[in-house]
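In what follows, a single structure is set out as structure tokens and then discussed.
Only a single protein chain was left out; the remaining protein chains are all shown in position.
All chains are identified by letter, namely A and B, in their written order; residue positions are counted from 1 within each chain.
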Amino acid sequence: MRLELRGITKKFGSLTANDHIDLVVEPGQIHCLLGENGAGKSTLMNVLFGLLQADEGEILIDGEPVRLANSGDAVRRGIGMVHQHFMLVPVFSVAENVVLGFEPTRSLDRLDYARAREDIRSVSREFGLEVDPDATVESLPIGLQQRVEIIKALGHDARLLILDEPTAVLTPQEADALMAIMRSLAASGKSILFISHKLKEVRQVSDVVTVIRAGKVIGSVPPTASESELAAMMVGREVSLVVEKTVAVPAEPVLEVRDLVVRDDRGLAVVNGVSLEVRAGEIVALAGVQGNGQTEFVEAVTGLRHVESGSVLLAGRDITNRPPREILDAGLGHIPEDRQHDGVVLSMSVADNMVLNTPRRAPFARHGTRNLRAVRDHAETLVESFDVRTSSVEAPLSSLSGGNQQKVIVARELSRPLEALVASQPTRGLDVGSIEYVHREIVRVRDEGHAVLIVSSELDEVMALGDRVAVMFQGRITGVVDPSTSREDVGLLMTGSTPAESR
Amino acid sequence: MARVRGLWDRYRSASPVTIALLALVLGLVVGAVIIIATTPEILNAWRGAFHSWGAPGHALKVTFDNVGAAYRSIVTGSIVDPPQFWHSVTTGRGWTASLTPLSETLTYAIPLVIASIAVGITFQTGLFNIGANGQAILGGVAGVAVATLVHLPMVLHLPLTLLAGIAGGVVGGAIPGLLKAYTGAHEVIVTLMFNYVASYFMLFCLLSTPLQLPNQTNAISRTMPGGTQLAPLFGTASGLRVNYGIVVALAVTVFAIWLLDRSSIGFEFRVTGANPHAARASGINARRTLVTSFLISGGLAGLAGVTWVAGTTHYIDQNFLQGSAGIGFTAITVSLLGRNRPIGIVWGSLLFAALEVGGSNMQANTGIPYDLATVIQSAIVIFVATPVLVKEIFRLRTLRAESIKVATAGWGS
Partner (left out) sequence: MRRINRLGALLGAGALVLGTVTIGVATTVSVASAAGKFKACVVTDTGGINDHSFNASAWAGLQNATKQDKNITASYLSSTSSASYTPNINKFISQGCGIIVTVGFLMDGATATAANAHPNQKFAIVDDVPNAPKSKGLLALTYDTNQDAFLGGYVAAAMSKTGVVATYGGADIPPVTIYMDGFVAGVRYYDQHMHKHVKVLGWTPSKGNRAKGQYNGKGTFVGNFTDQTAGKTITSGFFADGADIVFPVAGGVGLGSVAAAQQAGKKHSIMWVDSDGCFAEKADCSYFIGSVTKGVTTSVENAVLAAAKGTFKPGSYVGTLANGGVQFYFDSPTVPASLKATVQQLTKGIESGTISVDPTKYPVG
């Protein structure tokens, strides 16, 4: 399919989300749409998939102008979409999910599962999308669930696939497999519109990269453009992509975890005898594919989950199974994994969020009455020094972009007296500019002599930030290595195998 | 011109206040439709509307006359009757009649403000206190008990009566609060059922010797002695019932503003209510917050109950806060109407009290059942609860941030 967008403009009130966007996707092309969060990528995809109507401009499919009033129109025209959050019914089988809404039937309205299975097998064979049609979706790993989404789109005879940030939830291996599938689809003549803000994979797989910023197309470049070129186009200024840091000077251990055993909500020991030591002035990065106990490990350390056995010491003080308040006050900073869930209150102001875990502390309150001026002054200072982009400190946090919300959390945690900082997925979902910023702040904390523990499933981040890299697999630490170790070896540790040279 | 434009933009920006006012307008329209559909006189006029040239005009006039009479009665019965007021201003007489509507509205609004704030505080903590009515009943019973069974000088007796009311409500709030905190029992079910417990407990007390009016087999209490009553603001001779309960209501409002906007505990309430996960991660003790919120809410609900008795009847009987008179239930809707904010609740209470008082006047004057006022109240709450509907009807522009959120919901990034 040849897709052409001409002058697409979409406004929300006074905000122009898309400003005269022109874009051409040729048949068999993998076209990447690159842009920061809030650049207007999602709005454009919604327009293209019929979920939003453009105020101006037209959409041409194979040279013919079309009107897409809803997603059904888009599907009929051969446009398929793979959402970042899968639209699958977890308890249904793969076959049932694929035919959902377009069920093939035999006489008397009986579902024709045999045909559904055969359709899936043929699509699988054609594009190398191996998946068992009878498996229930919830039993499949994320990577395979994504394949089901793709098969579903192809099952509706999609000739153009829109992939919205498809690698955000995948392991490095799964991401590589996806790239291969994308290439095979393109080779068979399907067009692919690929939305991302990860420079590495964009360069790896795209035929053409179109960068948008603030609702406007900045330009289209071949994938041979360097990462820093692309980043500069995206952010609008030069950005540093490598984490600049000096050699760590580790001092005494500050955060000591010994033989930690933690159970998850189902009662399984998902952290099974982890010992880890983080020294003042060093960054320890905990790597691993998501779901190997990292989340529960951090929850246990920060007092949010019961410790079955083992101990956690902060600056020599036992904080095992202490209430979160006591642990926070003992000087443990925490940047939670899911910031909107655990880190902030979206409906409250920036200023209130800045004192979320210190509301009773002087000068923010005295004798149970809050000092709103002190809270505001505090927030204004932090907004200034951490460069939080907000209309005012009284604005609700929900009005800030994801990156700025994360900056609020970083500012809050770093502005209280700290012994150690635990940061989970500190840059997840952030754009290049914000990632650079957060990384710099984390290094600064280290350089001020604090112990820092980073938990991340992004291998690049782990290798760039960590002074030591601990790899977690199925509730155990499979190895602690130097960041100069090869990516392949760390990847092996992440799958539980032990590379030859690792101890 | 620019100023008109500014006002217009403000109207279209769909602030909560605008929505509430427009919901009031829509509620009145709904009421008007019901009056039209149920008044035989109007229906007859319209039935004949197509038989002669002048008839449609007549039918329209009949419609306006009847609907107008009803709404005029609501206004004159709850705020002020202009001719009567003018009569008082010019002759200096009949002030009681002129001020009675406003006095009655305030009288009804007093306990409603207190009870609604009680409910609003739990709402802000993310909890549903459906048991405010039961807590108010316990407050009333405890207040009457202390007033009638203890003998003290007034300076001590009145405060002690009010404190007893608070204590009664605190007991009523503590039970669901502790049950939820320590056993996980759902507070909606516990508080809802607790209303029945409170009602029957009241009946038991009213039929037991210490509290029951002597020489009575009916469920009715002794009358509170004068020193424990909240006296009429302008003296008993004035004939106006508005009483010193208004001071209590104002104090509660000020307290609630401090609690929710300025206090540390209130901040923790709001954080817990808006995002319990973040509250926990921020070191807020969920159990303590929950129990404290329920204790404060229950105490205020109890205060509402005792304020109501001490300011009006001075005794309680089996109908105390039962059925449609259950202010603890009305408080839930008033709190929603006021968006759980003290000032919003004050306005909401005044509106509901005015509709209630005006509704009686409408019934007396026009024969339209008092229940129409309840219908209007309910319609207003429905419209306030569905701002999307109001915005569609008046073609308001949705707030920008919201529209983007809606448009991109589920798309991640």
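Things worth noting here:
By definition in this document, contacts are C-beta pairs under 8 Å (C-beta built on N, C-alpha and C of every residue); 3 or more make two chains touch, one makes a residue touch a chain.
Keep in mind that this is a model prediction, so the values were computed, not measured.
Among the displayed chains, contact with the absent chain in the complete complex occurs for B. Annotation: of B:Phe123, B:Phe320 or B:Phe383, B:Phe320 touches the absent chain (contact as defined above). Checked against the hidden chain, the listed residues B:Ser88, B:Thr148, B:Ser297 or B:Thr366 yield one contact partner: B:Thr366.
Across the interface with the omitted chain, subunit B contributes residues 8, 11, 25-26, 28-29, 32, 64-65, 67-73, 75, 82, 97, 100, 104, 107, 199-200, 203, 207, 217-220, 241, 308, 312-313, 315-325, 356-357, 360-361, 363-367, 369-370, 394-395.
We take it that only the chains that are shown with their structure count from here on.
The distance from the centre of subunit A to the centre of subunit B, each centre being the mean of the chain's C-alpha atoms, comes to 47 Å.
Residues 258, 262-265, 267-268, 270-271, 274-275, 277-278, 280-285, 397, 400-401, 403-405, 407-408, 410-413 of subunit B touch subunit A in their complex. Here subunit A touches subunit B in the complex through residues 12-15, 17, 37, 41-43, 45-46, 51-52, 83-85, 164-165, 168, 195, 302, 304, 323-329, 334, 336, 341-348, 352, 356-357, 359-360, 365, 368-370, 372, 398-399, 429, going by the rule given at the top.
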